[in-house]
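Note that one protein chain is taken out, while the other chains of the complex remain in position.
Chain naming follows the written order as A, B and C, and within any one chain the residues start at number 1.
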Amino acid sequence: MGNVVEIRDLHVSARTDSGRTVEIIKGVDLNVGAGEMVALIGESGSGKTTIALTLLGHTRTGCSIRKGSVRVAGRDVVAMSGAERRRLRGRQVAYVPQSAAAAFNPSQTIMDQVVEVAKIHQLMPMEEARQKAIGLFRALALPDPETIGLRYPHQVSGGQLQRLAAAMALIADPEVMVFDEPTTALDVTTQIEVLRAFKSVMRERGMAGVYVSHDLAVVAQIADRIVVLKGGEVQEEGATEQIVTAPKHGYTRALIDAFHPRPHEAAATERPGPETPVLEVTNLTAGYGAIGRDGRPEYLALKDVSFRLERGRSLGVIGESGSGKSTLARAIAGLLPPAIGQIRMDGVELGRRTKDRSKEDLRKLQIVFQLADTALNPNRSVGAILSRPLTFYHGTRGRECEAEVDRLLDMVRLPKALKHRLPPELSGGQKQRVNFARALAARPELILCDEITSALDTVVAAAILDLLDELQRELGLTYVFVSHDLSTVEAVCDRVLVMYQGEKVEEMPTSRMKSGAEHPYSKLLIASVPQLDTGWLDGLDRERASPGAEAGR
Amino acid sequence: MSHDTVTNWTGRDDAMVEHAIRRGATRRDLLRLLMASGIGLAAGGTIIGRATRAFAETPKSGGSITAAGWSASTADTLDPAKGSLSTDYVRACAFYNRLTFLEEGGDVRMELADKLETQDAKTWTLTLRPDVTFHDGKTLTTDDVIYSLQRHKDPAVGSKVNAMAKQMESFKKVDDKVMEIVLSAPNADLPIILALHHFMIIADGTTDFSTANGTGAFKCEVFEPGVRSVGVKNENYWKDQLPYLDSFEFIAISDEPARINALLSGDIALAAAINPRSMRRLDGVDGVSLSQTTSGNYTDLNVRLDMDPGDKAGFVEGMKYLINREVIKRSILRDLAVVANDQPISPNDKYYNKELPAKEYDPDKAKSLFEKAGVLGQTIPIITSDAPNSAVDMATVVQQAGQEIGMPFDVQRVPSDGYWSNYWLKAPIHFGNINPRPTPDILFSLLYASDAPWNESHYKSEKFDKMLVEARGSLDEAKRKAIYDEMQVMVSEEAGTIIPVWISNVDALSSKLKGMRANPLGGMMGYAFAEYVWLDD
Amino acid sequence: MNALIARLVAKRLGIMLISLLVVAFAVFFATELLPGDVAQILLGQAATPEAVAGLRKSMHLDQPAFLRFLYWLGGLLTGDLGRSYANNREVADLIAGRLANSLELAFVTTLFSVPIALTLGITAAMFRGSTYDRLVLVFTVSVISIPEFMVATLAVMIFAVYLKWLPALSVASDVEGLGELLRIYAMPVITLSFVVSAQMIRMTRAAVIDTLDTAYVEMALLKGASRRRIVLRHALPNALGPIVNAMALSLSYLLGGVIIVETIFNYPGVAKLMVDAVSTRDLPLIQSCAMIFCVSYLLLILIADLVAIMANPRLRNQ
Partner (left out) sequence: MTTTASARKGRFGWHMNAVGIIGAAIILFWMVVAIAAPWISPYPVGQIVDFDYYGPMSAQFWLGTDYLGRDMLSRVLMGARYTVGISLAAVAIACFVGVTLGMIAAVVGGWFDAILSRFLDALNSLPSLMFGLVVVAAVGSSMTVLVLTIAVLYAPGSYRFARALAVNVNAMDFVTVARARGEGTIYTIREEIFPNIIGPVLADFGLRFVFIVLLLSGLSFLGLGVQPPNADWGALVRENIGGLSFGAPAVIMPSIAIASLTISVNMLIDNLPRRIRDRSE
C-alpha cells in the first residue's frame, strides 16, 4: 500500500525581519506509512513544526517552500492550487494544535467549531456531523459528551480542549493526523488522559499520524517511529524502541542523557540542624481580591503553608498549574503581600511587601523567573543588567563593577564579550544564565527559582541545572526551586514540597519521592511523569483507574 | 469671527451717530441749514458695473430668492430695538417699516409718516399714512408709533438706541393719525434718526418677538435664529406693486468663499460683502453681476499723539509717507477703493477738499522724518486684527515698507473678539474702521474734536474746535466749504489718523436679480433690498 | 444578562457619571475664565456701571462662582439648561433644533461611512499585502493627511460649482422626499465620510489583521476554510471590540468636530452654535454645548464598551 506521506528533499526558507532569506528546512525526507505514527522530535528551532505544517500545504508568514515535494496520498501538496489545498485541509490531513486554548475561536461554541470542517467541505448534513462529534467526544472520554459542545472554549478545561481539538480534527476521518505538541501546555496528570485518548483513537481507526514534540518520553508512548531533527536537518531516524534504548547519533544520545539527570547528592543526612533556618515560613496565607472580615482575601491562592529551609539546602516546590507554587515564591519575595503568616529569614521576620523590607533583606533574597525573555529588559545590555544590582546593593561602580560583571559572567560560564549584547541577541540558555547571574550579583543567601528551566530545551536545561548545583556547592547558596517538572526537582533538590490547590500536601526528601510519597495526590503526580519507556503508558493504564484526573483550574 | 465687522457697524456705530447727533442737536443754525437747503446727508453712493443697467428695466412680479449675508448668530432677533447684525436689519426692513427712509444720495423720504413737520426742531408733528395695516390686520395708529418709540427709552428693553431715544422727551397723541414728538432740545436730524433700522414701527403692546407683526412688505414665515428667516409677500402691503418677490429667504454664510460658491452654484441669488480678492473668481462669470458702493467707509491706521512714539515730532508724518496707498489700493483692495488723503470726508461729499493731495509713498522722506523723531531702528508695535477690514494686510504693507528703510515694525494680530473694547482707541498704534457718516460736522465732532468720544489719535487743537463750531453756525455755503477745506488740511497734516483709502462695498448677485441700488445705510441696499428687487428671467 | 455583565455595565455607568461630573466642573469653570464680562458685552456701548451692576444682579452673576455652579448643576439634573444670555431664550430651545440637525448629519454620515469603512477595512485585511490593500492604505493615508477644509472646498468646487449636481449649501429647510434629503446632505456627508472613514478603515484593518495572526485563525485555515470564511466567521467577531471602539471615537467627532464642515456648508449644527456662543460669551449656551459634546462622547464610548462586552462570550456566558 505504500506510504501515506512522502516528503522528498524539502527546503523551506524564511524571510527575516531584516529582509534576508534563511533556509530553515534543509532537505528533509520523511515517510509515513499507513496506520503509522511518526514523531518529529527536536528542540525549538529544529523545524519540526514547519515540516508538519507542510503536510497541510501551509507555511507560516514569511516562510515558503522553496524546493522539494510533499506527497499526501500520492498528490504533491506543493504543486497544488489554493483551492486544492483547501480541499485537502481538514478532510485528508487534519491538525491538532499545540495550544487548543488558543486554537479555539473564543467567540464560537465548541460544537460549531468541531463540525466546521464538515460544513466547509460539505461532507455530511449538519445534524449528522453533530451526532458524529458527540460520538467522538465520547470516544475521547470527554465528560458530558452530549452537551459539552454547546459550551464556549473558555468554559472548558485545557485538557478537555485538547481532546476537543482532536475531535475537531477527527470529524472528517482524515487520512493523516498532524499533532503539534498537543500536550506540552498541559499538566502531567492531564497529559496522561489526553495521550491515552489520542492513542486509543488513533489505534482504533488505524490512521497515519505525525506527532511533533520536544519531549522524548511522551513520544515514546505514542509513536511507532521517531525522527530526530536539529537545525532543519534529520539527525537520526528509527523505530521508537531503537531510538530510546540504543540511540546512534550523538545528538540523540545527548537528548536521552538530558532526560536522566544525575540525581542530586543529598547534602548530609536527614536531621534538622540546630542553627536557625535561612528561611522559615509559617502559616502563610495569601491571595487576591478584597480582604474579607476574617482577614483572608476573596480568592485564596495559598492556604496556611509552613516550612523551613536550612542553609545550603534546596527545597523543591512541585505541583500543577494553579497549585499555588508560584504564588508561594512571590509571597516570599514580598511581591504578593501575604494576608496571614510570617516569613523569617535568618530568624528575622521580613516585611510583608518589598517596600517594608530593608535593602539588606532584599539583597539576601533574590528571585529568578521562568521566562528569561521577559525577565531581562530587552533594551539593556547584559553588562548594564548585571551591574545594576552591584551598584544598587553594594555601590560598586566603574572599573570595579566591570570586573565584577566579568566575574559573574565567568561564574555562569558565559563569555565576557556577551556583556555588550542585548538580551534578544542571546539564546534561551544564555538568557537564563544572565538571569541567574543577576541574582548572584546581589550576593544573596537565598535564591527563589521560579520554573527557571521549564521554557528551555532539555539539553540546555540540564546544563543550567548542573550549573546551579555547582554554584550551590561553591557559594553555599540556598534554593527554593519551584517547578512542575519532577525530574528537574530531582536533579537539584534535597527536599520536595508538594502543593495542591494552594495547600501544602506533603513534604519529603527528594530521595524518597518515587517510593515514599504518602499523600494520594503526591502519588498521582509523581506517577504521572512520563518515563522514557515505550510501555510506560500502557502499563500505567492497567495499573490504575484514573483517579481525579482533571485536576487544577 | 467676522461678526465684529457687523457689531462694529451697529453697536458702536449707532452710538456714534447718536452721540454726534446729540452733540449737534442744540445748534439751531445747523438745523436751519438743513431745513433750508433741503440737503440732507451727503454720504455718497454710486453704483458702478453691470448692476447699473438694471435701472432701465421694468420690474416683474413673482419668484423667490435666497440671499446670504455674512453673519448670523443665536443672538439674531426680530425685535428691531435689539438688532445688531446685518441679518437683523434685513429682517427688520422686510417685516417692518420705519417712519422715514434714507434714500440713495442721502435724501429723506417719508415712509409710514405722511408728514413730519416742525417749526423749531424741538416739537415735531407727525402725520401717519392713512391706509396702513399690520400683518394681523390691525390698522396702524399713533398708539403703535408711540409704543414703538417709547419702548426704546425703557432700559429693560435693552434697545441699542436707548441713548438716542432719550432725547424724545414726550409723545402726544392728537388723534389716530396725528401726534407730536417733543424733543428735549431742538434737533433737525430727527427725520434721519427715525430712518435708522432700530426705529421700526411695531404694533402697540408687542412683547413677543418670536415672530414679526409689522407693516412691512413681507410676512415672517420662518425665523430660526442663527439659521434662516423666510418672508412671504404681504398681499396687503400699502405700497403699490411692491414687493415684487413672492417670498425670500435670508441666511448667513460666514465663510466668504463658501458664499461665493453658493452664488455660483445657484443656491443663492445674492452674496453680500464680497472680498476684493474674489473678484477674479467672479469676473467674466455669466449670470453674476456686482453691485459696488463706494462710500465713506475706511480702515485707518491710528497713531496716538499723546503717547510714544506718536508724540515725537515727525513720526506721524513719516508714517503718512511710509504707507503705500497705491499698493493698498491695488494689491489689497484690488482697485475696489479710492486713494484717500488722511481725512474722513469722502470724495463724494460736496465738502471734499479736492486741492488736498494724498501723500505719495516716499520711504526716503519717511526715513529722514523717523531719524528726526529719533525712532529709526526702534522696534515699534502695530496692533492689528481681522476686526477692521483688511487691517492685517495693511499692517504687513507698512511693516514691509518699514523693513526696507530699517524701521522694524512688530505687527501683532490680536483676536477680533474684543478688539473694539480692548485695543481700539487704546493702543499707541492700532487700526480702526469707520463707517460712512452723513455730514462733515458729525465726522469731525465724532472723531477729531478735542472732546470727541472716538478721537482715534487723541488729536487736540483749539483752533480746530473753534472752526468746527464756526462752520456749524455758518449759513454761508462758501465759507463753510472754506472752513471744512481747511479743517481737512489740518486733520490730514496734524492728526494721527492715517486714512489710506476709501473702501468700496461689493455685493455679488445673480444677474437675474434686478433693482439693486446703493444706499448710504450700508450694503444690500441699506439692508432693504428684499422689498425692491425683482427677478428677471 | 448575568450578574457579571450587570456589574460591568454598572461600573461603566458609574465611571461615565464621574467623568461627566469632572467635565461639568471643568466646563463651568473654564468658561468662567473666559475674559470679558458678560454684562458688559451684552450692554455694549450702553454699559454704564449701574446698568452693568443691575444686569449682573439680574443674571445672578454677583453670586460666588461655586454657588452658581451648584445652581447650574442642579438645573442640568432637572433638565433646565438655563436661559441664553444673548437673547434670553431657553437654551434647551436654542439647542434642540441645532442638535437635531447635527444628529441628522451624524446619522446620515454614519449610515454612509460605517458600511464603507467596514467593507474596505475588512477586505484590505483579507487581501493584506495585495495591490488592493496598498491602494486602500494609500487612500486612507492621503485622506488622513489632507486637511478637512481642502476636502470640503474641493468637493464644493467639483460637485456644486462646476458640475452643479449638488447644492453648495446644506440648509435643511424644506425637504421634500428622500431624493432632496440626499442631495442636501450629500456634500457634508461626503466630506465627513472621507474624514471619518479613513480612521475607521485603518483601525478595522489593524484589528482584523491582529486577529488574523491568532492561532484559531490559523486553525481555521488548516481546516480548509476559505479566506472569506476565515475573516467573516473567525477574525471579525473577535475584532469587534476594537473596531467598535474605533468607530465610537470616529463618530464622536461627528458632533463636535465638524465645525469646519458646518462653516463651509453653512450647516446649522451645534458646533457652529457653540462658536457663536463663544463670541457672544453666552455662557449657559457654551456650557450646554460643551456638555452635549462630552455626553455624546462618553455615551459612544460606553456603547462601544458594552458592545465589546456583549461580543465577548467570556463575559457574556460565565
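Methods note: a contact is a pair of C-beta atoms (placed from the backbone, for glycine too) under 8 Å apart; a residue touches a chain by one contact, two chains touch by 3 or more.
Computed from a predicted structure; not experimentally measured.
Asks: Under the definition given at the start, what are the shown partners of the omitted chain?
Replies: When the full complex is considered, the omitted chain touches A, B, C.
Asks: Have a look at B:Q412, B:S461 or B:S511 and name the one touching the chain we're not showing.
Replies: Candidates B:Q412, B:S461 or B:S511; residue touching the omitted chain: B:Q412.
Asks: Quick one: say which of B:R281, B:K320 or B:R480 touches the chain that got left out.
Replies: B:R281
Asks: Tell me which residue among C:L8, C:L76, C:A92 or C:I146 touches the hidden chain in the full complex.
Replies: Considering all chains, including the one not shown, the answer is C:I146.
Asks: Which parts of subunit B are in contact with the chain that was left out?
Replies: These residues touch the chain not displayed: 1, 256-257, 260, 275, 277-278, 280-281, 327, 330-332, 334, 384, 386, 392-393, 395-397, 399-400, 403, 411-417.
Asks: Please output the residues of subunit C touching the missing chain, sorted low to high.
Replies: The list for subunit C reads 15, 18-20, 22-23, 26-27, 30-31, 33-35, 137, 141-142, 144-150, 153-154, 157, 161, 213, 252-253, 255-257, 259-260, 263, 271, 274-275, 278-279, 286, 289-290, 293-294, 297-298.
Asks: If you put the missing chain back, which residues of subunit A would it touch?
Replies: Contact residues on subunit A toward the absent chain are 14-20, 22, 24, 44-45, 47-50, 60-63, 333-335, 354, 357, 359, 362, 366-367, 369-371, 373-380, 388-389, 392-393, 422, 424-425, 438, 442.
Here is the rule we go by: only the chains that are shown with their structure count from here on.
Asks: Using mean CA coordinates as chain centres, what's the gap between subunit A and subunit B in Å?
Replies: 87
Asks: Taking the mean of the C-alpha atoms as each chain's centre, how many Å separate subunit A from subunit C?
Replies: So the centroids are 49 Å from each other.
Asks: Please compute the C-alpha centroid of subunit B, do the same for subunit C, then give the distance between them in whole Å.
Replies: Result: the chain centres lie 41 Å from each other.
Asks: Quick one: which residues in subunit C touch 2 or more of the other chains?
Replies: none
Asks: Provide the list of subunit A residues touching at least two other chains, using ranges where the numbers run on.
Replies: none
Asks: Using the touch rule from the top, collect the residues of subunit B that touch subunit C in their complex.
Replies: Contact set of subunit B toward subunit C: 1, 3, 7, 11-12, 14-15, 68, 73-77, 84, 155, 158, 160, 162-163, 222, 224-228, 230, 249, 251-255, 257-258, 261-262, 264-268, 417-418, 421.
Asks: For subunit C, which residues count as touching subunit A in their complex?
Replies: Those in contact with subunit A are residues 213-216, 218-226, 229, 233-234, 237-238, 311-314, 317.
Asks: In the complex formed with subunit B, which residues of subunit C make contact?
Replies: Subunit C residues touching subunit B: 35-36, 40, 42-46, 51, 54, 84, 86-87, 89, 94, 97-98, 153, 156-157, 160-161, 164, 167-169, 171, 173, 263-266, 268, 272-273, 276-280, 282, 285.
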